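All protein chains of the complex are present and in place, except for one that has been dropped.
What follows is chain A.
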């Protein structure tokens, strides 16, 4: 296993670590959230607009002052019929469209005014509530970043701070955006890394981070497979031991210790109270947990990187890279706070 793999893993984790945690925590939120509430639908109810009209009172569509209609629907609003004329529209209702309304009994152009918007907002809300304000907003809108058409925003005076968004070209309630929905939208923004407010997830920032995260997982798994091949990831936990003579140079004590064959020397010495210096905790990256032996022991990639050629020739190795079964006799230099007094 090349040393750069470990180094890359560390630096990648520094780059994407916080976002990776954000992905996990927001993912947990999506797993646990109440869907109806999180959509802002706690107080949403449907409105029945259907009415009745004597058929002969509808004026023919030929009399409408409109060019280039692609589609005409009969739309009911509070029991009155309107022609909804589509001149241009996209695949989704949030995309920019050109839709006009006409009174179906007079043919006059019709605009969904503030008082109708207020009425729709109140009727769409389950329970008594007061209105704070009503405004016709032009895109872009903070709470509906994808929306490309003007919408009525009616602010209600309730505990959840509900804003009702109404499409002027249909009278349809686009959304109730309340505090419950705002939490979900924030979670989506974090999960999609939509920090620039595009309303979507197809952007360079998240693509870059996804690539870096893929590299992070690949380097991590490569590291794990290296540990596995080194026998330090065995599932069968055999506690076979082997006696190793350990000479502690700074205290001039010598111990004969029964060390676990399939743990690293670094770990099994620590279990016996002999603490070697280390910064990385046994990852083979800091090069501090050196030991010396006069036996012929293989040189790992980490030994090679962290120890000079002359040190290697003198028998220095890293304790975190070798298992007890490789070596019977070592000299170590310990941390000052090591308290090993036994035998």
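Rule of thumb we're sticking to: a contact is a pair of C-beta atoms (placed from the backbone, for glycine too) under 8 Å apart; a residue touches a chain by one contact, two chains touch by 3 or more; residues count from 1.
In this section, contacts and distances are computed from a predicted model.
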According to its UniProt record, the missing chain among "Peptidase", "Alkaline phosphatase", "ATP-binding cassette domain-containing protein" or "Sugar ABC transporter permease" is "Peptidase"
Among listed residues A:77, A:166 or A:275, the absent chain is touched only by A:275
Filtering A:162, A:178 or A:206 for touch with the omitted chain leaves A:206
Logged for chain A, residues touching the omitted partner chain are 10, 13-14, 17-18, 20-21, 23-25, 27-28, 30-33, 50, 53, 55-58, 60-62, 64, 67-74, 91, 104, 192, 200-203, 206-207, 210-211, 213-214, 216-218, 220-221, 224, 227, 233, 266-267, 270, 275, 277-283, 285-288, 306
